[in-house]
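To keep things clear, I will list the structure first and then write my remarks on it.
Every protein chain but one is kept in place in this view of the complex.
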């Protein structure tokens, strides 16, 4: 069930340059169902900024009634979000959308993330590992200062890092790493900039893949038609990223 | 000199029902010149609320570089102001306007205030007492729960309280008290709702009086012509409350 | 007991609050959050003869206290709306106001004729003011003669009362209102969005793929209120007012300005429970203000 809840900030930390890890607490966590879902956040009790901000669930803990987000403080809204302190309230709408289908992986999965697309892959990796599936993480960042969660992913499986400027790991994009890796996995899961998702799909046309998309949103719940994409199904078919996604099977969405 | 300064909140306290006493610190205090001046406050770093809020200086201390305001949390802006905590920053423009001319009182002065018009009379009373002038305070409030600074005024001189509902002091308006008091003073100073200022002027047509006016403001510094009033001088004469006032000699302003 | 009921042509409203067209889809998503039968009415998303896919994305952009949208009338088409959406909505005890759009008079007539026969459609809202379709739409709402003729044509075929939705992007909104009144409109809904634009300061490019979009939200409330005030003073038509309503006092303001009911658009995205919350607070607020019914408040500003 989708709820709108005044949650409480448990912790907030800058874990890389302008990248924040924010943990909040409340009953809404009980309804989280799969890694890859997101929440829609009202960052201030003001009409400016007006709209909510969509942020992925990076991990959740139903026992503690807590979940964690990781986001880049970039524009007006996320910069305000970065000012929240433990004890502050936070207006959260969620959980929203459908997450990654963990049951689709059989033995070994590639998790391919770029920048602020990396966070949802963390809960996903934990879930896959929990099912005994081997995970390999291929993560791309702008530069060394923007890298986060490397150690955490390493605990869960092989982890390869690419940075655009080469300041850490392989220089270039995740696709540079993919080219070097074997294709001995049965499913891949990816989240990141649309260009990256496209490249990943091209790299593995024969594999089962699941991609998490981004779009500008209004309502976040499927009512406003802001976040639509056409699909490969027919000329007139479309999906809404917020309510039909954000995760879709590779080959479905025309971006 | 008028400055725009990021001051620091020293303390904030609710001293009566929805009435807050807020003390802030910064160099701007050095330029304060007279009781009755005001500051123009930006309550949030957002475009909503957009405009600054004019609040009187209730007292100031140049040595500590601190000044105190007393305000009622009523609308959007003052309610946000009430959320400020010690250590928070506060964007203050000031000091603005001309205060009460303490030198105009000779021996004994009446200080007549209503509601949130009471605060500037406190610094005024201190200044008058500092010059050896006897002060009598006649202060009106809505009800007992809205009364503040009664003890502080009593330390400075005779203090009479009226409440509209009679829950404290005399029932009714300050004018009910004025009718009972002798006219043995040489000057009066008043701040409060316009209707009260009118009544006070009528009560003492023969006395020297100084009244502090309120008007909706834009700029607060004299540039936008939002806060004008006509005067008794001529058909075409007008004053700006923000820069020519807020304090004017009785009989000048047509309100 | 504070009486919230309002009677308008075709509409017996339990209360004067309803979601605005395009900000509530066909109700399905919000039905998961609360019981739609609480609402005064529902204005459903614009319906056109054929299915439409709308504009390319990005379709929305945030602005100071507002947002731009250029959805472009995406909808499943008359058949889809009548077949599945309206039928599904029948489970709720709430009158539906069907928003009708098109690019030619024939389009409007076709949709109006058919959709007005749906059992739960109690009124039509003719959207002559959508800024996001390239032809037709916008001119219908900016020329009084065209607006009058369209109103007549739609009235001739509709089985339910017809409300015309006015565009604020005009020099003289009263002249358009009078024209649709002459054309036989039963009521007016206003305002639709103001035409606006946002650029990305980094690239200099428009943020909205369609270049311009319609501005909505609290930012436009002063314009909406002024227009409702003007039109309600100068025509006899009942008005469903909207533009920036986000809380109970905003609703009070629109009623005071002369609207008989109030629609809530953008605020649904900020607070999906905004409509039931306003409905819940309305009786207490009316009582505080000394009114025994919502009806008494209508046009209060004119009498002062």
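Per-chain numbering from 1; labels A, B and C assigned in written order.
Basically, a contact is a pair of C-beta atoms (placed from the backbone, for glycine too) under 8 Å apart; a residue touches a chain by one contact, two chains touch by 3 or more.
Just so it is clear, the structure is predicted and the values come from calculations on it, not from any experiment.
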Visible partners of the omitted chain are A, B, C
Omitted-chain contact residue, chosen from B:90, B:133, B:229 or B:247 | B:229
Check the options C:3, C:142 or C:293 and report the residue that touches the missing chain.
-> C:142
Where chain C meets the chain that is not shown, the residues are 63-66, 68, 142, 169-172, 194-199, 201-206, 212, 215, 217-223, 225-226, 229, 244, 249, 252-253, 256-257, 289, 297, 300-301, 304
Would you write out the residues of chain A that touch the absent chain, in ascending order?
-> 47-48
Going by the touch rule given at the top, which residues of chain B touch the chain that is not shown?
-> 1-2, 4, 42, 47-52, 93, 215-230, 236, 238, 243
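Note that only the chains that are shown with their structure count from here on.
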Taking each chain's C-alpha mean as its centre, the one farthest from chain A = B
So, in whole Å, the Cα centroid of chain B is separated from that of chain C by 46
Averaged over CA atoms, how far is the centre of chain A from the centre of chain B? Could you give it in whole Å?
-> 54
Check each residue of chain C and list the ones that touch at least two other chains.
-> 64-65, 218
Residues of chain A touching at least two other chains = 47-48
